[in-house]
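Comments concern the structure below.
Here the complex is missing one protein chain, while the rest keep their positions.
The letters A and B name the chains in turn, as written, and every chain counts its residues from 1.
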Amino acid sequence: SVRAHSSLPATTNLMGFFPTLDYWRLCEQLDFVSNDAYPLLHEQADMGREVDQFAMVHDLMRCMGGGRPFIQMEASPGPTNWMARPKLKRPGMHRLEMLLAIAHGADGTMYFQWRKSRGCHEKFHGAVVDHVGTEHTRMFREIATYGAELDKLEPVLGTGTAARVALVADWEARWALERSCGPGHKEQDHIKDYLGTCRDWHAAFSHLGVAVDICERRSDFGGYDILVLPQLFLIDDDTAQRLRAFVAGGGTLVATQLTGIVDATNRCHLGGWPGPDLRDLFGVWAEEIDVLYPEDLQSIALVPDNDLGLAGTFTVTDYADRIHTQGAEVLASYTHQFYAQQPALTRNRHGEGSAWYLAARTEPAFLAALANALVGQTGISRATTAPLPEGVHAARRCDTQHEYLFLLNFARHARTVTLDRAGRDLLSGKQTGTQLRLDGYGALVIERPLG
Amino acid sequence: SVRAHSSLPATTNLMGFFPTLDYWRLCEQLDFVSNDAYPLLHEQADMGREVDQFAMVHDLMRCMGGGRPFIQMEASPGPTNWMARPKLKRPGMHRLEMLLAIAHGADGTMYFQWRKSRGCHEKFHGAVVDHVGTEHTRMFREIATYGAELDKLEPVLGTGTAARVALVADWEARWALERSCGPGHKEQDHIKDYLGTCRDWHAAFSHLGVAVDICERRSDFGGYDILVLPQLFLIDDDTAQRLRAFVAGGGTLVATQLTGIVDATNRCHLGGWPGPDLRDLFGVWAEEIDVLYPEDLQSIALVPDNDLGLAGTFTVTDYADRIHTQGAEVLASYTHQFYAQQPALTRNRHGEGSAWYLAARTEPAFLAALANALVGQTGISRATTAPLPEGVHAARRCDTQHEYLFLLNFARHARTVTLDRAGRDLLSGKQTGTQLRLDGYGALVIERPLG
Partner (left out) sequence: SVRAHSSLPATTNLMGFFPTLDYWRLCEQLDFVSNDAYPLLHEQADMGREVDQFAMVHDLMRCMGGGRPFIQMEASPGPTNWMARPKLKRPGMHRLEMLLAIAHGADGTMYFQWRKSRGCHEKFHGAVVDHVGTEHTRMFREIATYGAELDKLEPVLGTGTAARVALVADWEARWALERSCGPGHKEQDHIKDYLGTCRDWHAAFSHLGVAVDICERRSDFGGYDILVLPQLFLIDDDTAQRLRAFVAGGGTLVATQLTGIVDATNRCHLGGWPGPDLRDLFGVWAEEIDVLYPEDLQSIALVPDNDLGLAGTFTVTDYADRIHTQGAEVLASYTHQFYAQQPALTRNRHGEGSAWYLAARTEPAFLAALANALVGQTGISRATTAPLPEGVHAARRCDTQHEYLFLLNFARHARTVTLDRAGRDLLSGKQTGTQLRLDGYGALVIERPLG
């Protein structure tokens, strides 16, 4: 062990949801967590999804470090040379990218690389100092300006994140799903998309300004009000027992298609899905899994006048479990295919809590609607009660006295954000009102006493 | 040999037109033929083509067994797990799939697998018994219902198929074409498509309710009225002699583009195509082979007032041989490219019969029209003289006294079929009229005395 040779803190530069190593196990050996992040933030059509993805990755880093701040170890202030088309970052985008990490729990941001190498593989990788060798480059000046701002964010140092929602994104569950031959082909059109499914659920809450912790299946679910299991394909007996206890104790549990299919050795649970023996918890039996072609029509229709106020019809793609209720209420049903009218969204009361089963992959709009209803029901606080404008990302850090609200405008144009109560913008040092203007690619960090 | 150790009948599970093994040679060693078949029958746009493909495969199995019944050894009643999107089969579709095999000569249908394995590669492959372990699944119930119906089909057991049309689909010809560098690239957009060409010709007759045998080039062509050589790229001297004798004896021979290009060692025939020395049989010389781009315009126009009643213009794709008549009549000519007005379809009288040359790959509608004309001229009987409705597949088996007409509706909606004469539906046990209604995905097996 390196510890025999040094008493310096140990870390290593992690790389997000690295596919082939269970980072939870690695993090048990580290003194603090650090990460490399190279998001694609170039005004492309799906840039919003990239922001969602990296918000989730930063949350993962914070949670793998036990909630303590992490370090953004590697970032590129300029083009990332191995990308298909390494674009320049627009002025202001690099700063937003760094503030996103800090908003989700980073206490420091660093670069790969200080100075561009003259030769070899990474000679065109963004750096603080370019080949020209001077400080008179756009990139150097942007970094210098951002660096000066960091002083103003000192109050944020060491603060945490108070999440009451958690999402399970488990390495072994992902491996089990991806390595299984079916349902759906891993290589062909990425239908399984475990991380994408997690990201869409994370975004459903994140877009509400609600903090989310990322758990693995071994995590302690005790402190949460809402626990989401996106495609938690692998569930073992111990996890099943803790999920049961979570609901019995008053928690709201949300499972989706492909939940509880296999055990920790990737063998299918016998006796009916979701397993192991979780049919009574959810009050459903999932008989078989339909896989849809892109041209197939399917959707779910909400039962009228349900107590969550959910209404409408939402598109289903890729996966649709055919389920039978065994005690659960039906909140939505399928509209097409031979299983039209059969249940698609169910809720089962169990102890003090409830267990939801969403049998199909729906369009993100439905996840947003459901997250909104559950958050409303649970009384979880949001960064802003008024809806966030499109493109504005909101995240909070807090200590025992203050909260620090990061408002990051990833839109090219100005946006107006409405707050419940005023505060002080750390970046400008000015008191704010409750109607805040954010420039295109602008940012605010509002300090307020804890509400 | 395994025969030294057992007197049990020997078979092995074949896999259709397996690319790398000449099954005719293998079948010489078997006591009976058995096959695996996993058609894609999921209401996708090209599902009809898949039915055509497997009808041809079943015919191959029957013919490789000398016309005797074969066994459908492997089938999946549910999703086929290795497919890109393993869909559930709609109710009724599994039964249709099994009856298609029986209609074309199977005397038994079996499953891979009885019970889903818990783990490993095939844990999501369809089975009779699912992981839940009970008989209360949709799939189990469909299989049980179909199994009960099999008793009613006992009269069909052991019966044969009386085909007067045959099609040559030869393993070595396929290998010679595919392994040659040109004309057209094997890997790129599958232009050669040997089996697809065979399937389209098979379908042209099959859609008329006309039985087709599948031959190899070594087969005895003696008993047939019509013999089709779709892209029979490889012709050796012995085959040439038997083709000549077939026509001389009164047969109707139909060859297409890419016929008689190489010998059994994949060396080109010298002295002009079609070879070897078959120019006088067809009355044409094929000088060169044009390969069309997808955007190129080409078609064939029928000569007005020809004695077959064929009329109109039909699209040509991919291949167009430039041919010169040397004694043959011209029935159709090209309409575009620098060889416009040059012959595209010819007929040559030879002995008691005639030899046709269709120089280009046409749209299936022309193959249908030509098959219809040739069948009409030859007086070959059809399952129904009235045209079959779209989606309905018809095939007959017979013994010395009865014929058994399978009517399988692969359409989602009901269809009406008109018969020449009434019979008894074995599945329902009822006498029928001559106007029969077939439910969506419905089936009838009509027993009638031989006409």
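We take it that a contact is a pair of C-beta atoms (placed from the backbone, for glycine too) under 8 Å apart; a residue touches a chain by one contact, two chains touch by 3 or more.
Just so it is clear, the model here is predicted, and its values are computed rather than measured.
Asker: Among B:12, B:44, B:180 or B:335, which residue is in contact with the omitted chain in the full complex?
Answerer: B:180
Asker: Of the residues B:272, B:351 or B:364, I need the one that contacts the missing chain.
Answerer: The one listed residue touching the chain not shown is B:272.
Asker: Which candidate, A:130, A:149, A:329 or A:399, sits in contact with the chain we can't see?
Answerer: With A:130, A:149, A:329 or A:399 as choices, the missing chain is touched by A:130.
Asker: Extract the touching residues of subunit A with respect to the undisplayed chain.
Answerer: Touching the missing chain: residues 42, 44-45, 78-79, 81-88, 90-91, 116, 118-119, 121-125, 130-133, 137-139.
Asker: Residues of subunit B in contact with the chain that isn't shown?
Answerer: On the side of subunit B, residues 180-185, 188-189, 191, 265-273, 285, 287-293, 295, 322, 337-338 touch the unshown chain.
In the analysis below, only the chains that are shown with their structure count from here on.
Asker: For the two copies subunit A and subunit B, what is the rotation angle that overlays their Cα atoms, in steps of 5 degrees?
Answerer: Angle of rotation between the two copies: 120 degrees.
Asker: Centre to centre, by mean C-alpha position, how many angstrom separate subunit A and subunit B?
Answerer: Using C-alpha averages as centres, the distance is 53 Å.
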